[in-house]
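Note that one protein chain is taken out, while the other chains of the complex remain in position.
Each chain gets a letter, A, B, C and D, in the order it is written, and its residues are counted from 1.
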Amino acid sequence: MKVIGVVDTTFARVDMGGAAIRALRSLGSGFRIVRRTVPGIKDLPVACRKLFQEEGADLILALGMPGKAEYDRMCAHEASQGLIQVGILEVKPIVEVFVFESEARDPKELDHLARRRTEEHAENAYLMLFHPDRLVERAGHGLRQGFTDAGPARA
Amino acid sequence: MKVIGVVDTTFARVDMGGAAIRALRSLGSGFRIVRRTVPGIKDLPVACRKLFQEEGADLILALGMPGKAEYDRMCAHEASQGLIQVGILEVKPIVEVFVFESEARDPKELDHLARRRTEEHAENAYLMLFHPDRLVERAGHGLRQGFTDAGPARA
Amino acid sequence: MKVIGVVDTTFARVDMGGAAIRALRSLGSGFRIVRRTVPGIKDLPVACRKLFQEEGADLILALGMPGKAEYDRMCAHEASQGLIQVGILEVKPIVEVFVFESEARDPKELDHLARRRTEEHAENAYLMLFHPDRLVERAGHGLRQGFTDAGPARA
Amino acid sequence: MKVIGVVDTTFARVDMGGAAIRALRSLGSGFRIVRRTVPGIKDLPVACRKLFQEEGADLILALGMPGKAEYDRMCAHEASQGLIQVGILEVKPIVEVFVFESEARDPKELDHLARRRTEEHAENAYLMLFHPDRLVERAGHGLRQGFTDAGPARA
Partner (left out) sequence: MKVIGVVDTTFARVDMGGAAIRALRSLGSGFRIVRRTVPGIKDLPVACRKLFQEEGADLILALGMPGKAEYDRMCAHEASQGLIQVGILEVKPIVEVFVFESEARDPKELDHLARRRTEEHAENAYLMLFHPDRLVERAGHGLRQGFTDAGPARA
(Lines give C-alpha, C1' and ligand atoms only; values in the text may rest on other atoms or scores of the structure.)
Protein backbone atom coordinates (compact mmCIF):
# COMPACT_ATOMS: atom_id res chain seq x y z
CA MET A 1 0.00 0.00 0.00
CA LYS A 2 1.57 3.28 -1.15
CA VAL A 3 1.02 6.58 0.66
CA ILE A 4 0.32 9.75 -1.34
CA GLY A 5 0.52 13.07 0.46
CA VAL A 6 -1.64 16.02 -0.53
CA VAL A 7 -0.75 19.47 0.83
CA ASP A 8 -2.54 22.66 -0.07
CA THR A 9 -3.06 26.16 1.34
CA THR A 10 -5.68 28.45 2.85
CA PHE A 11 -4.27 31.22 0.62
CA ALA A 12 -5.47 29.48 -2.57
CA ARG A 13 -8.87 30.53 -3.85
CA VAL A 14 -9.79 27.01 -4.95
CA ASP A 15 -9.94 23.82 -2.88
CA MET A 16 -7.06 22.24 -4.76
CA GLY A 17 -6.50 19.56 -2.12
CA GLY A 18 -10.08 18.35 -2.46
CA ALA A 19 -9.75 18.29 -6.25
CA ALA A 20 -6.51 16.30 -6.00
CA ILE A 21 -8.03 13.71 -3.68
CA ARG A 22 -11.06 13.19 -5.92
CA ALA A 23 -8.82 12.88 -8.98
CA LEU A 24 -6.48 10.39 -7.31
CA ARG A 25 -9.38 8.21 -6.16
CA SER A 26 -10.79 8.12 -9.68
CA LEU A 27 -7.47 6.91 -11.08
CA GLY A 28 -7.05 3.64 -9.21
CA SER A 29 -6.39 2.07 -5.87
CA GLY A 30 -3.42 0.64 -4.02
CA PHE A 31 -2.68 3.83 -2.15
CA ARG A 32 -3.71 5.72 0.95
CA ILE A 33 -4.01 9.54 0.95
CA VAL A 34 -2.82 11.82 3.75
CA ARG A 35 -3.85 15.47 3.58
CA ARG A 36 -2.52 18.61 5.21
CA THR A 37 -3.35 22.29 4.75
CA VAL A 38 -0.94 25.13 5.54
CA PRO A 39 -1.38 28.92 5.31
CA GLY A 40 0.71 29.70 2.22
CA ILE A 41 3.03 28.22 -0.39
CA LYS A 42 6.16 28.99 1.64
CA ASP A 43 4.85 26.60 4.28
CA LEU A 44 4.63 23.71 1.79
CA PRO A 45 8.27 22.48 1.91
CA VAL A 46 8.32 21.77 5.65
CA ALA A 47 4.82 20.28 5.54
CA CYS A 48 6.01 17.93 2.77
CA ARG A 49 9.07 16.84 4.69
CA LYS A 50 6.89 16.14 7.74
CA LEU A 51 4.55 14.00 5.61
CA PHE A 52 7.50 12.03 4.26
CA GLN A 53 8.99 11.45 7.69
CA GLU A 54 5.93 11.13 9.91
CA GLU A 55 3.45 9.50 7.55
CA GLY A 56 5.78 7.58 5.27
CA ALA A 57 4.52 9.29 2.13
CA ASP A 58 5.96 7.90 -1.11
CA LEU A 59 5.01 10.93 -3.21
CA ILE A 60 3.44 14.28 -2.46
CA LEU A 61 1.25 16.63 -4.46
CA ALA A 62 2.12 20.19 -3.35
CA LEU A 63 -0.67 22.53 -4.38
CA GLY A 64 -0.59 26.32 -4.33
CA MET A 65 -1.98 29.46 -5.93
CA PRO A 66 0.40 32.43 -5.96
CA GLY A 67 -1.25 35.84 -6.16
CA LYS A 68 -0.92 38.47 -8.90
CA ALA A 69 1.77 40.72 -7.47
CA GLU A 70 5.44 40.71 -8.39
CA TYR A 71 6.14 39.69 -4.79
CA ASP A 72 3.99 36.58 -5.20
CA ARG A 73 6.24 35.41 -8.02
CA MET A 74 9.21 35.64 -5.66
CA CYS A 75 7.32 33.67 -3.00
CA ALA A 76 6.52 31.00 -5.58
CA HIS A 77 10.19 30.84 -6.53
CA GLU A 78 11.23 30.43 -2.91
CA ALA A 79 8.58 27.77 -2.33
CA SER A 80 9.65 25.89 -5.46
CA GLN A 81 13.28 25.85 -4.43
CA GLY A 82 12.25 24.52 -1.04
CA LEU A 83 10.07 21.81 -2.55
CA ILE A 84 12.89 20.69 -4.85
CA GLN A 85 15.26 20.63 -1.89
CA VAL A 86 12.90 18.46 0.18
CA GLY A 87 12.48 16.05 -2.71
CA ILE A 88 16.26 15.82 -3.05
CA LEU A 89 16.81 15.24 0.67
CA GLU A 90 14.06 12.61 0.93
CA VAL A 91 14.83 11.12 -2.52
CA LYS A 92 11.11 11.02 -3.17
CA PRO A 93 9.09 12.97 -5.72
CA ILE A 94 7.04 16.07 -4.98
CA VAL A 95 4.73 17.03 -7.82
CA GLU A 96 4.36 20.80 -7.64
CA VAL A 97 1.02 22.13 -8.83
CA PHE A 98 1.06 25.90 -8.85
CA VAL A 99 -1.63 27.99 -10.49
CA PHE A 100 -0.90 31.69 -10.69
CA GLU A 101 -3.92 33.94 -10.24
CA SER A 102 -2.65 35.96 -13.17
CA GLU A 103 -3.02 32.97 -15.50
CA ALA A 104 -6.80 33.34 -15.50
CA ARG A 105 -8.97 36.26 -16.60
CA ASP A 106 -11.67 35.85 -13.96
CA PRO A 107 -12.57 33.74 -10.89
CA LYS A 108 -14.50 31.20 -12.97
CA GLU A 109 -11.58 30.56 -15.29
CA LEU A 110 -9.25 30.41 -12.28
CA ASP A 111 -11.44 27.77 -10.67
CA HIS A 112 -11.54 25.74 -13.87
CA LEU A 113 -7.80 26.02 -14.51
CA ALA A 114 -6.89 25.10 -10.94
CA ARG A 115 -9.06 22.00 -10.99
CA ARG A 116 -7.93 20.85 -14.41
CA ARG A 117 -4.23 21.32 -13.71
CA THR A 118 -4.60 19.57 -10.37
CA GLU A 119 -6.37 16.62 -12.01
CA GLU A 120 -3.78 16.27 -14.76
CA HIS A 121 -0.92 16.43 -12.27
CA ALA A 122 -2.72 13.90 -10.07
CA GLU A 123 -2.56 11.57 -13.06
CA ASN A 124 1.17 12.31 -13.44
CA ALA A 125 1.66 11.47 -9.77
CA TYR A 126 -0.27 8.23 -10.15
CA LEU A 127 1.79 7.20 -13.18
CA MET A 128 5.06 8.07 -11.46
CA LEU A 129 4.20 5.74 -8.59
CA PHE A 130 2.48 2.87 -10.39
CA HIS A 131 3.26 2.99 -14.13
CA PRO A 132 6.51 4.89 -14.76
CA ASP A 133 6.87 3.22 -18.16
CA ARG A 134 3.80 5.02 -19.44
CA LEU A 135 5.60 8.30 -18.83
CA VAL A 136 8.53 7.08 -20.95
CA GLU A 137 6.04 6.39 -23.75
CA ARG A 138 4.97 10.04 -23.53
CA ALA A 139 8.50 11.50 -23.52
CA GLY A 140 8.77 14.52 -25.79
CA HIS A 141 5.02 14.69 -26.39
CA GLY A 142 4.79 18.35 -25.37
CA LEU A 143 2.25 17.67 -22.63
CA ARG A 144 0.81 20.58 -20.65
CA GLN A 145 -1.32 20.54 -17.49
CA GLY A 146 -4.39 22.75 -17.41
CA PHE A 147 -3.97 23.99 -20.97
CA THR A 148 -4.01 22.33 -24.39
CA ASP A 149 -0.92 20.22 -25.00
CA ALA A 150 1.76 21.82 -27.17
CA GLY A 151 2.35 18.46 -28.83
CA PRO A 152 5.56 17.16 -30.34
CA ALA A 153 7.58 19.50 -32.56
CA ARG A 154 7.13 17.05 -35.43
CA ALA A 155 3.49 15.94 -35.60
CA MET B 1 3.65 21.73 26.89
CA LYS B 2 4.59 23.04 23.43
CA VAL B 3 7.24 25.70 22.88
CA ILE B 4 6.60 28.55 20.43
CA GLY B 5 9.54 30.70 19.38
CA VAL B 6 9.13 34.36 18.52
CA VAL B 7 12.00 36.13 16.75
CA ASP B 8 11.90 39.71 15.54
CA THR B 9 14.32 42.51 14.64
CA THR B 10 15.58 45.91 15.77
CA PHE B 11 15.34 46.99 12.11
CA ALA B 12 11.53 46.75 12.11
CA ARG B 13 9.65 49.92 12.92
CA VAL B 14 6.96 48.10 14.89
CA ASP B 15 7.35 45.83 17.93
CA MET B 16 6.17 42.78 16.01
CA GLY B 17 7.49 40.35 18.63
CA GLY B 18 5.44 42.00 21.34
CA ALA B 19 2.34 41.90 19.14
CA ALA B 20 2.91 38.21 18.40
CA ILE B 21 3.25 37.32 22.06
CA ARG B 22 0.06 39.17 23.01
CA ALA B 23 -1.82 37.52 20.17
CA LEU B 24 -0.58 34.04 21.04
CA ARG B 25 -1.56 34.44 24.68
CA SER B 26 -5.07 35.53 23.70
CA LEU B 27 -5.52 32.41 21.56
CA GLY B 28 -5.14 29.71 24.17
CA SER B 29 -2.74 27.96 26.47
CA GLY B 30 -0.71 24.77 26.45
CA PHE B 31 2.44 26.45 25.21
CA ARG B 32 5.44 28.37 26.45
CA ILE B 33 6.87 31.32 24.47
CA VAL B 34 10.58 31.98 23.96
CA ARG B 35 11.55 35.32 22.42
CA ARG B 36 14.68 36.56 20.70
CA THR B 37 15.49 39.80 18.86
CA VAL B 38 18.18 40.10 16.18
CA PRO B 39 19.39 43.13 14.20
CA GLY B 40 17.87 42.36 10.77
CA ILE B 41 15.92 39.80 8.77
CA LYS B 42 19.06 38.08 7.49
CA ASP B 43 19.83 37.17 11.11
CA LEU B 44 16.48 35.37 11.53
CA PRO B 45 17.40 31.95 10.04
CA VAL B 46 20.27 31.24 12.45
CA ALA B 47 18.31 32.61 15.39
CA CYS B 48 15.46 30.24 14.50
CA ARG B 49 17.74 27.23 14.26
CA LYS B 50 19.21 28.11 17.66
CA LEU B 51 15.71 28.31 19.17
CA PHE B 52 14.85 24.91 17.73
CA GLN B 53 18.03 23.30 19.01
CA GLU B 54 18.64 25.10 22.28
CA GLU B 55 15.09 25.77 23.46
CA GLY B 56 13.25 22.86 21.87
CA ALA B 57 10.86 25.13 19.99
CA ASP B 58 8.08 23.28 18.13
CA LEU B 59 7.22 26.20 15.84
CA ILE B 60 8.65 29.67 15.31
CA LEU B 61 7.15 32.96 14.24
CA ALA B 62 9.84 34.85 12.29
CA LEU B 63 8.92 38.51 12.12
CA GLY B 64 10.54 41.14 9.93
CA MET B 65 9.97 44.44 8.15
CA PRO B 66 12.01 44.89 4.97
CA GLY B 67 12.65 48.50 3.93
CA LYS B 68 11.54 50.27 0.77
CA ALA B 69 14.62 49.93 -1.43
CA GLU B 70 15.17 47.39 -4.18
CA TYR B 71 18.03 46.01 -2.09
CA ASP B 72 15.64 45.33 0.79
CA ARG B 73 13.62 43.05 -1.45
CA MET B 74 16.76 41.02 -2.14
CA CYS B 75 17.50 40.82 1.58
CA ALA B 76 13.95 39.59 2.19
CA HIS B 77 14.44 36.95 -0.50
CA GLU B 78 17.67 35.77 1.07
CA ALA B 79 16.13 35.70 4.52
CA SER B 80 13.11 33.75 3.24
CA GLN B 81 15.28 31.14 1.57
CA GLY B 82 17.21 30.75 4.81
CA LEU B 83 14.05 30.42 6.88
CA ILE B 84 12.68 27.75 4.54
CA GLN B 85 16.01 25.92 4.72
CA VAL B 86 16.00 25.92 8.53
CA GLY B 87 12.43 24.62 8.59
CA ILE B 88 13.43 21.83 6.21
CA LEU B 89 16.51 20.87 8.21
CA GLU B 90 14.66 20.89 11.54
CA VAL B 91 11.44 19.45 10.05
CA LYS B 92 9.51 22.01 12.05
CA PRO B 93 7.43 24.93 10.80
CA ILE B 94 8.57 28.54 10.70
CA VAL B 95 5.74 30.96 10.05
CA GLU B 96 7.29 33.92 8.23
CA VAL B 97 5.64 37.25 8.89
CA PHE B 98 7.17 39.92 6.71
CA VAL B 99 5.67 43.36 6.30
CA PHE B 100 7.28 45.50 3.62
CA GLU B 101 7.48 49.19 4.47
CA SER B 102 6.31 49.88 0.92
CA GLU B 103 3.00 48.12 1.59
CA ALA B 104 1.79 51.02 3.72
CA ARG B 105 1.27 54.67 2.78
CA ASP B 106 2.32 56.11 6.13
CA PRO B 107 3.71 55.11 9.55
CA LYS B 108 0.24 54.75 11.07
CA GLU B 109 -0.90 52.34 8.36
CA LEU B 110 2.39 50.49 8.65
CA ASP B 111 1.88 50.05 12.36
CA HIS B 112 -1.67 48.82 11.86
CA LEU B 113 -0.74 46.44 9.04
CA ALA B 114 2.21 44.97 10.94
CA ARG B 115 0.12 44.31 14.03
CA ARG B 116 -2.83 42.84 12.13
CA ARG B 117 -0.69 40.56 9.95
CA THR B 118 1.26 39.41 12.98
CA GLU B 119 -1.95 38.62 14.86
CA GLU B 120 -3.46 36.69 11.97
CA HIS B 121 -0.28 34.69 11.47
CA ALA B 122 -0.11 34.04 15.22
CA GLU B 123 -3.51 32.40 14.82
CA ASN B 124 -2.18 30.36 11.88
CA ALA B 125 0.73 29.23 14.05
CA TYR B 126 -1.60 28.29 16.87
CA LEU B 127 -3.82 26.26 14.55
CA MET B 128 -0.83 24.51 12.95
CA LEU B 129 0.31 23.31 16.37
CA PHE B 130 -3.00 22.56 18.10
CA HIS B 131 -5.80 22.29 15.51
CA PRO B 132 -4.37 21.40 12.09
CA ASP B 133 -7.77 20.11 10.96
CA ARG B 134 -9.22 23.60 11.14
CA LEU B 135 -6.73 24.65 8.49
CA VAL B 136 -7.94 21.84 6.24
CA GLU B 137 -11.47 23.21 6.62
CA ARG B 138 -10.18 26.55 5.34
CA ALA B 139 -8.30 25.14 2.34
CA GLY B 140 -8.88 27.19 -0.77
CA HIS B 141 -10.66 29.98 1.11
CA GLY B 142 -8.41 32.70 -0.27
CA LEU B 143 -7.31 33.87 3.17
CA ARG B 144 -4.98 36.85 3.46
CA GLN B 145 -3.12 38.16 6.53
CA GLY B 146 -3.25 41.88 7.23
CA PHE B 147 -5.59 42.63 4.32
CA THR B 148 -9.15 41.65 3.44
CA ASP B 149 -9.40 38.00 2.39
CA ALA B 150 -9.59 37.38 -1.36
CA GLY B 151 -12.14 34.66 -0.71
CA PRO B 152 -12.79 31.55 -2.76
CA ALA B 153 -12.95 31.92 -6.55
CA ARG B 154 -16.53 30.64 -6.43
CA ALA B 155 -18.45 32.35 -3.64
CA MET C 1 30.53 -1.71 -16.61
CA LYS C 2 29.50 1.93 -16.11
CA VAL C 3 25.87 3.02 -15.76
CA ILE C 4 24.64 6.13 -17.58
CA GLY C 5 21.28 7.57 -16.59
CA VAL C 6 19.05 9.35 -19.08
CA VAL C 7 16.12 11.39 -17.74
CA ASP C 8 13.80 13.46 -19.88
CA THR C 9 10.29 14.94 -19.73
CA THR C 10 6.81 14.65 -21.22
CA PHE C 11 6.77 18.47 -21.35
CA ALA C 12 9.50 18.55 -24.01
CA ARG C 13 8.35 18.65 -27.60
CA VAL C 14 11.15 16.38 -28.81
CA ASP C 15 12.06 12.86 -27.67
CA MET C 16 15.34 13.98 -26.20
CA GLY C 17 15.79 10.80 -24.17
CA GLY C 18 15.57 8.67 -27.28
CA ALA C 19 18.07 10.91 -29.07
CA ALA C 20 20.47 10.67 -26.13
CA ILE C 21 20.30 6.89 -26.02
CA ARG C 22 20.97 6.56 -29.75
CA ALA C 23 23.87 8.98 -29.53
CA LEU C 24 25.41 7.21 -26.54
CA ARG C 25 25.20 3.82 -28.25
CA SER C 26 26.91 5.19 -31.34
CA LEU C 27 29.82 6.48 -29.26
CA GLY C 28 31.09 3.26 -27.72
CA SER C 29 30.38 0.49 -25.30
CA GLY C 30 31.33 -0.37 -21.72
CA PHE C 31 28.21 1.14 -20.24
CA ARG C 32 24.60 0.30 -19.52
CA ILE C 33 21.82 2.91 -19.94
CA VAL C 34 18.93 3.43 -17.53
CA ARG C 35 16.10 5.70 -18.67
CA ARG C 36 13.37 7.58 -16.80
CA THR C 37 10.79 10.13 -17.93
CA VAL C 38 9.19 12.69 -15.61
CA PRO C 39 6.52 15.33 -16.28
CA GLY C 40 8.64 18.50 -16.24
CA ILE C 41 12.11 19.88 -15.65
CA LYS C 42 11.46 20.56 -11.95
CA ASP C 43 11.03 16.80 -11.51
CA LEU C 44 14.50 16.09 -12.91
CA PRO C 45 16.60 16.62 -9.74
CA VAL C 46 14.80 14.00 -7.63
CA ALA C 47 14.65 11.57 -10.55
CA CYS C 48 18.42 11.96 -10.96
CA ARG C 49 19.10 11.34 -7.29
CA LYS C 50 16.93 8.21 -7.42
CA LEU C 51 18.89 6.94 -10.45
CA PHE C 52 22.17 7.51 -8.62
CA GLN C 53 20.99 5.75 -5.48
CA GLU C 54 18.75 3.01 -6.82
CA GLU C 55 20.47 2.18 -10.12
CA GLY C 56 24.04 3.05 -9.30
CA ALA C 57 24.33 5.55 -12.15
CA ASP C 58 27.84 6.98 -12.65
CA LEU C 59 26.67 9.97 -14.71
CA ILE C 60 23.29 11.27 -15.79
CA LEU C 61 22.09 13.21 -18.80
CA ALA C 62 19.22 15.46 -17.65
CA LEU C 63 17.22 16.58 -20.64
CA GLY C 64 14.58 19.28 -20.72
CA MET C 65 12.87 21.87 -22.91
CA PRO C 66 11.67 24.99 -21.06
CA GLY C 67 8.79 26.87 -22.71
CA LYS C 68 8.78 30.41 -24.04
CA ALA C 69 7.29 32.33 -21.11
CA GLU C 70 9.20 34.34 -18.52
CA TYR C 71 7.94 31.85 -15.94
CA ASP C 72 9.58 28.99 -17.84
CA ARG C 73 12.94 30.68 -17.43
CA MET C 74 12.40 30.71 -13.66
CA CYS C 75 11.45 27.02 -13.72
CA ALA C 76 14.62 26.26 -15.67
CA HIS C 77 16.65 28.18 -13.10
CA GLU C 78 15.08 26.24 -10.24
CA ALA C 79 15.62 22.95 -12.02
CA SER C 80 19.26 23.81 -12.74
CA GLN C 81 19.96 24.68 -9.13
CA GLY C 82 18.42 21.38 -8.09
CA LEU C 83 20.47 19.42 -10.62
CA ILE C 84 23.68 21.07 -9.46
CA GLN C 85 22.76 20.31 -5.86
CA VAL C 86 22.14 16.63 -6.61
CA GLY C 87 25.46 16.38 -8.42
CA ILE C 88 27.20 17.95 -5.44
CA LEU C 89 25.51 15.65 -2.92
CA GLU C 90 26.20 12.52 -4.96
CA VAL C 91 29.64 13.72 -6.12
CA LYS C 92 28.76 12.50 -9.60
CA PRO C 93 28.26 14.51 -12.76
CA ILE C 94 24.89 15.47 -14.22
CA VAL C 95 25.14 16.82 -17.74
CA GLU C 96 22.27 19.26 -18.13
CA VAL C 97 20.86 19.52 -21.64
CA PHE C 98 18.25 22.25 -21.77
CA VAL C 99 16.84 23.57 -25.03
CA PHE C 100 14.64 26.62 -24.69
CA GLU C 101 11.70 26.73 -27.09
CA SER C 102 12.55 30.36 -27.72
CA GLU C 103 15.95 29.42 -29.15
CA ALA C 104 14.32 28.13 -32.33
CA ARG C 105 12.19 29.95 -34.89
CA ASP C 106 9.89 27.05 -35.69
CA PRO C 107 9.13 23.43 -34.68
CA LYS C 108 11.48 22.00 -37.29
CA GLU C 109 14.41 24.06 -36.10
CA LEU C 110 13.49 23.20 -32.51
CA ASP C 111 13.55 19.51 -33.31
CA HIS C 112 16.91 19.83 -35.07
CA LEU C 113 18.47 21.93 -32.30
CA ALA C 114 17.23 19.60 -29.54
CA ARG C 115 18.64 16.53 -31.25
CA ARG C 116 21.97 18.11 -32.10
CA ARG C 117 22.55 19.58 -28.65
CA THR C 118 21.57 16.28 -27.06
CA GLU C 119 24.01 14.38 -29.30
CA GLU C 120 26.87 16.74 -28.59
CA HIS C 121 26.27 16.62 -24.86
CA ALA C 122 26.04 12.81 -25.06
CA GLU C 123 29.56 12.94 -26.43
CA ASN C 124 30.63 15.19 -23.55
CA ALA C 125 29.12 12.71 -21.11
CA TYR C 126 30.92 9.83 -22.77
CA LEU C 127 34.25 11.67 -22.65
CA MET C 128 33.77 12.65 -19.01
CA LEU C 129 33.31 8.99 -18.08
CA PHE C 130 35.82 7.27 -20.36
CA HIS C 131 38.31 9.81 -21.75
CA PRO C 132 38.55 12.84 -19.46
CA ASP C 133 41.94 13.74 -20.92
CA ARG C 134 40.36 14.49 -24.28
CA LEU C 135 38.35 17.24 -22.59
CA VAL C 136 41.56 18.76 -21.23
CA GLU C 137 42.87 18.87 -24.80
CA ARG C 138 39.80 20.90 -25.75
CA ALA C 139 40.04 23.37 -22.86
CA GLY C 140 39.43 26.93 -24.01
CA HIS C 141 38.33 25.86 -27.48
CA GLY C 142 35.06 27.80 -27.30
CA LEU C 143 32.94 24.71 -27.91
CA ARG C 144 29.15 25.09 -28.15
CA GLN C 145 26.47 22.36 -28.23
CA GLY C 146 23.77 22.63 -30.88
CA PHE C 147 25.25 25.71 -32.51
CA THR C 148 28.48 26.47 -34.32
CA ASP C 149 31.47 26.57 -31.98
CA ALA C 150 32.64 30.04 -30.96
CA GLY C 151 36.23 28.87 -31.21
CA PRO C 152 39.25 30.10 -29.29
CA ALA C 153 39.68 33.86 -28.93
CA ARG C 154 43.00 33.56 -30.71
CA ALA C 155 42.64 31.36 -33.79
CA MET D 1 36.40 33.49 26.85
CA LYS D 2 34.36 33.94 23.66
CA VAL D 3 35.94 34.01 20.20
CA ILE D 4 34.81 36.59 17.65
CA GLY D 5 35.88 36.13 14.06
CA VAL D 6 36.48 39.07 11.74
CA VAL D 7 36.76 38.40 8.00
CA ASP D 8 37.16 41.08 5.37
CA THR D 9 38.43 41.43 1.79
CA THR D 10 41.20 42.93 -0.31
CA PHE D 11 38.49 44.04 -2.76
CA ALA D 12 37.01 46.51 -0.28
CA ARG D 13 38.30 50.06 -0.48
CA VAL D 14 38.25 50.56 3.28
CA ASP D 15 40.01 48.54 6.00
CA MET D 16 36.74 47.26 7.42
CA GLY D 17 38.42 44.48 9.39
CA GLY D 18 40.63 46.98 11.22
CA ALA D 19 37.60 49.16 11.97
CA ALA D 20 35.70 46.16 13.34
CA ILE D 21 38.53 45.13 15.62
CA ARG D 22 38.93 48.62 17.04
CA ALA D 23 35.18 48.89 17.60
CA LEU D 24 34.96 45.51 19.30
CA ARG D 25 37.81 46.31 21.64
CA SER D 26 36.17 49.59 22.66
CA LEU D 27 32.95 47.77 23.56
CA GLY D 28 34.19 45.46 26.27
CA SER D 29 36.27 42.43 27.05
CA GLY D 30 35.69 38.73 27.60
CA PHE D 31 36.47 37.79 24.02
CA ARG D 32 39.39 37.01 21.75
CA ILE D 33 39.43 38.21 18.10
CA VAL D 34 40.60 36.12 15.15
CA ARG D 35 41.02 37.89 11.83
CA ARG D 36 41.22 36.67 8.25
CA THR D 37 41.27 38.48 4.90
CA VAL D 38 40.14 36.95 1.62
CA PRO D 39 40.12 38.35 -1.92
CA GLY D 40 36.41 39.02 -2.41
CA ILE D 41 32.98 38.65 -0.85
CA LYS D 42 32.34 35.28 -2.48
CA ASP D 43 35.28 33.93 -0.47
CA LEU D 44 33.69 34.96 2.84
CA PRO D 45 31.38 31.95 3.42
CA VAL D 46 34.15 29.33 3.35
CA ALA D 47 36.46 31.55 5.38
CA CYS D 48 33.72 31.88 8.00
CA ARG D 49 33.13 28.15 8.19
CA LYS D 50 36.86 27.60 8.62
CA LEU D 51 36.95 30.12 11.48
CA PHE D 52 34.05 28.36 13.17
CA GLN D 53 35.62 24.92 12.82
CA GLU D 54 39.32 25.64 13.18
CA GLU D 55 39.28 28.55 15.63
CA GLY D 56 36.11 27.83 17.57
CA ALA D 57 34.58 31.20 16.74
CA ASP D 58 31.27 31.90 18.50
CA LEU D 59 30.22 34.69 16.13
CA ILE D 60 31.72 36.20 12.99
CA LEU D 61 31.61 39.65 11.45
CA ALA D 62 31.71 39.21 7.65
CA LEU D 63 32.74 42.47 6.03
CA GLY D 64 32.54 43.31 2.35
CA MET D 65 32.19 46.14 -0.14
CA PRO D 66 30.44 45.18 -3.39
CA GLY D 67 31.28 47.36 -6.41
CA LYS D 68 28.96 49.54 -8.45
CA ALA D 69 28.09 47.25 -11.34
CA GLU D 70 24.93 45.18 -11.73
CA TYR D 71 27.17 42.10 -11.58
CA ASP D 72 28.44 43.15 -8.15
CA ARG D 73 24.90 43.04 -6.82
CA MET D 74 24.63 39.44 -7.98
CA CYS D 75 27.94 38.59 -6.30
CA ALA D 76 26.67 40.17 -3.08
CA HIS D 77 23.51 38.08 -3.33
CA GLU D 78 25.52 34.90 -3.81
CA ALA D 79 27.82 35.77 -0.94
CA SER D 80 24.87 36.54 1.34
CA GLN D 81 23.19 33.24 0.59
CA GLY D 82 26.44 31.47 1.37
CA LEU D 83 26.90 33.34 4.64
CA ILE D 84 23.36 32.50 5.74
CA GLN D 85 23.96 28.85 4.81
CA VAL D 86 27.15 28.70 6.90
CA GLY D 87 25.40 30.26 9.86
CA ILE D 88 22.61 27.69 9.55
CA LEU D 89 25.02 24.75 9.28
CA GLU D 90 27.15 25.90 12.22
CA VAL D 91 24.15 27.20 14.22
CA LYS D 92 26.17 30.29 15.05
CA PRO D 93 25.56 33.86 13.98
CA ILE D 94 27.36 35.65 11.17
CA VAL D 95 26.77 39.40 11.18
CA GLU D 96 27.01 40.49 7.55
CA VAL D 97 28.31 44.01 7.04
CA PHE D 98 28.12 44.93 3.37
CA VAL D 99 28.64 48.46 2.12
CA PHE D 100 27.85 49.00 -1.55
CA GLU D 101 30.13 51.44 -3.31
CA SER D 102 27.02 52.93 -4.90
CA GLU D 103 25.66 53.95 -1.49
CA ALA D 104 28.20 56.77 -1.25
CA ARG D 105 28.72 59.78 -3.49
CA ASP D 106 32.49 59.94 -3.17
CA PRO D 107 35.45 58.08 -1.59
CA LYS D 108 35.32 60.16 1.57
CA GLU D 109 31.67 59.38 2.19
CA LEU D 110 32.34 55.74 1.36
CA ASP D 111 35.08 55.60 3.94
CA HIS D 112 32.88 57.22 6.55
CA LEU D 113 29.88 55.01 5.82
CA ALA D 114 31.95 51.83 5.87
CA ARG D 115 33.50 52.66 9.21
CA ARG D 116 30.27 53.76 10.83
CA ARG D 117 28.27 50.75 9.63
CA THR D 118 31.05 48.42 10.73
CA GLU D 119 31.14 50.01 14.18
CA GLU D 120 27.39 49.82 14.64
CA HIS D 121 27.29 46.19 13.54
CA ALA D 122 30.23 45.44 15.85
CA GLU D 123 28.00 46.66 18.65
CA ASN D 124 25.19 44.41 17.42
CA ALA D 125 27.61 41.48 17.43
CA TYR D 126 28.74 42.30 20.94
CA LEU D 127 25.17 42.50 22.21
CA MET D 128 24.20 39.25 20.50
CA LEU D 129 27.00 37.44 22.33
CA PHE D 130 26.95 39.13 25.72
CA HIS D 131 23.66 41.01 26.22
CA PRO D 132 20.93 39.53 24.00
CA ASP D 133 18.23 41.04 26.21
CA ARG D 134 19.28 44.53 25.22
CA LEU D 135 18.38 43.66 21.64
CA VAL D 136 14.91 42.60 22.77
CA GLU D 137 14.52 46.03 24.37
CA ARG D 138 15.27 47.57 20.97
CA ALA D 139 12.86 45.39 19.00
CA GLY D 140 10.87 47.41 16.49
CA HIS D 141 12.93 50.55 17.03
CA GLY D 142 13.69 50.98 13.33
CA LEU D 143 17.46 50.89 13.86
CA ARG D 144 19.77 51.38 10.87
CA GLN D 145 23.55 50.87 10.65
CA GLY D 146 25.58 53.59 8.99
CA PHE D 147 22.61 55.89 8.43
CA THR D 148 20.18 57.73 10.71
CA ASP D 149 17.73 55.34 12.37
CA ALA D 150 14.28 55.20 10.82
CA GLY D 151 12.78 55.00 14.28
CA PRO D 152 9.55 53.33 15.35
CA ALA D 153 6.47 53.89 13.18
CA ARG D 154 4.72 55.44 16.18
CA ALA D 155 7.04 57.88 17.94
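What we mean here is this: a contact is a pair of C-beta atoms (placed from the backbone, for glycine too) under 8 Å apart; a residue touches a chain by one contact, two chains touch by 3 or more.
If you're wondering where the values come from, they're calculated on a predicted model, not measured in any experiment.
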Of C:Arg32, C:Lys68, C:Lys108 or C:His141, the residue in touch with the unshown chain: C:His141
Touching residues (missing chain, whole complex) on chain C: 73, 77, 80-81, 84-85, 87-88, 91-96, 100, 121, 124, 128, 132, 135-136, 138-145, 150-154
Where the missing chain touches chain D, by residue: 8-18, 35-39, 42-43, 45-47, 49-50, 53, 67, 71, 74-75, 78-79, 81-82, 85-86, 89, 107-108, 110-111, 114
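Here, only the chains that are shown with their structure count from here on.
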Averaged-CA centre spacing for the pair chain C and chain B, given as whole angstrom: 41
Distance from chain B to chain A - Cα centre to Cα centre, in angstrom: 25
Shared-contact residues (touching 2 or more other chains) in chain A: 81, 85
